[in-house]
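In what follows, a single structure is set out as structure tokens and then discussed.
What you see is the complex with one protein chain gone and the rest in place.
Entry: subunit A
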């Protein structure tokens, strides 16, 4: 199969011409020419028939995959891009390579523990503003089948991509899948945002992902630009192994140093640090500035390994409001201010990563600024939803560092917040929730105006909060499934028999789809609803299920105020379904193009 790879254009010169993104546009590629050297007629004929066979196979894969997807959507089994990819890959394992090779502007892959979705979102917005057609995989569908699906739904039954001209793909890729993805897609740029501890039961440990990455980087073609976070030691160290160009991004604003900000950097600033020892010699790093977890300006006192100087740098970060960060960004060719419309320092890194890739691809400055400033957050990444006069804001947090940063963002100003935590332990969340003990919940203590705790592991989280100094009475605990023993215990007490019946009635009321819950949220403030008044808030077992938890958390948030929802990954998906059922969010797998 022929590959036509664009060579990466690293912008080095002075400011680009003002036509948006013009410089990097390469000549339109025609039909790929035969490899020089394969000249004999027989060879050419053989190659032709092989190509025909392969495109037949691709066509078959596309047709079957899309049929499977249509069927799955019809049967309401799900969004159906993963099944599309799964079927297509089964019929033609190389379908990703086959289709991706047709993209005129190639592919960019984004990986890392936290920030894949937002980084690729920023980048897609920038590239769109530069006049390109950007194709992405659906958020969370970041295994190979998700990538295959994203390509196949844009393919014709002939096995060719529709409108491949002016097209570029930006795929977020699961950390562990990166080696295969790189081999199949031969990306123009590969972005490594960071590496934290996440879902240990799935990946083994941080170090094994790092080893996987190192192996992969050694095999990357020279045409792939590596875009690396200079402030994350493990991620940055990949640069030493690269054969192609490397572009680092990082923070230079030393006022963000944790030790400076919080006095001695001690009490209340517990940090979950996931890589602390030098990748080269094993000594512990020394930090001259630490921004969060192991992100910062580090140096190995033993072998001298130090943070590489980033080419794309944030010189100053100022917070205008909760979710307006004014960042002064310097690149080799530009110096300017960009407003990031999202909360949290981690989003500065995400934006820097996207800017670095855009620079590597030769995109001019205007689309970079407009792409970031007008960015609409993906679901669960700070997105706003209006419900019954309240604003819901969803902030996904799936690992200790992610959650620490969300808490810091929420509570650093000392403003009391209404909070709903959702802790699930499904496979996609990681089954092991012991990481919550490494999260600095102590900083939220005394700053919650209301606190609801939900999810399959609601009790674990409630217990964690108790040990962080919250009184159990401050929390409304609503697990996903009833605790039978507790219901029985309440039921067995003299007063409780009645209580038990009430409980049952309540249960029915909160069944998904049982109109009461639905209307109360959509229409009037809930307090007016007689059945769910304070009498019930006082009962020890206020119900179960995420719909109930959401309802309760909204009830406790006065009209006009904001409820911050901090869920793990599947908690976010559940919430999304719940909000969607109430007609409150856009449909999930829209945006095929």
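By definition in this document, contacts are C-beta pairs under 8 Å (C-beta built on N, C-alpha and C of every residue); 3 or more make two chains touch, one makes a residue touch a chain; residues count from 1.
To be clear about the criterion, contacts and distances are computed from a predicted model.
A.B. asks: Assign the chain not included in the display its UniProt protein name, restricting the answer to "Putative thiamine transport system ATP-binding protein", "AzlD domain-containing protein", "Amino acid/amide ABC transporter membrane protein 1, HAAT family" or "Lipid II isoglutaminyl synthase (glutamine-hydrolyzing) subunit GatD".
C.D. replies: The record for the missing subunit names the protein "Lipid II isoglutaminyl synthase (glutamine-hydrolyzing) subunit GatD".
A.B. asks: Out of A:236, A:256, A:462 or A:566, point to the residue that touches the absent chain in the complete complex.
C.D. replies: Of the candidates A:236, A:256, A:462 or A:566, A:462 is in touch with the missing chain.
A.B. asks: So one chain is hidden, and I want to know which residue out of A:135, A:171, A:213 or A:435 touches that hidden chain in the complete assembly.
C.D. replies: The missing chain is touched by A:435.
A.B. asks: By the contact definition given up top, give the residues of subunit A that touch the hidden chain.
C.D. replies: Against the missing chain, subunit A presents residues 197, 200-201, 205-208, 270, 276-277, 282, 284, 431-438, 459-460, 462-464, 466-467, 472, 479, 483-486, 488-489.
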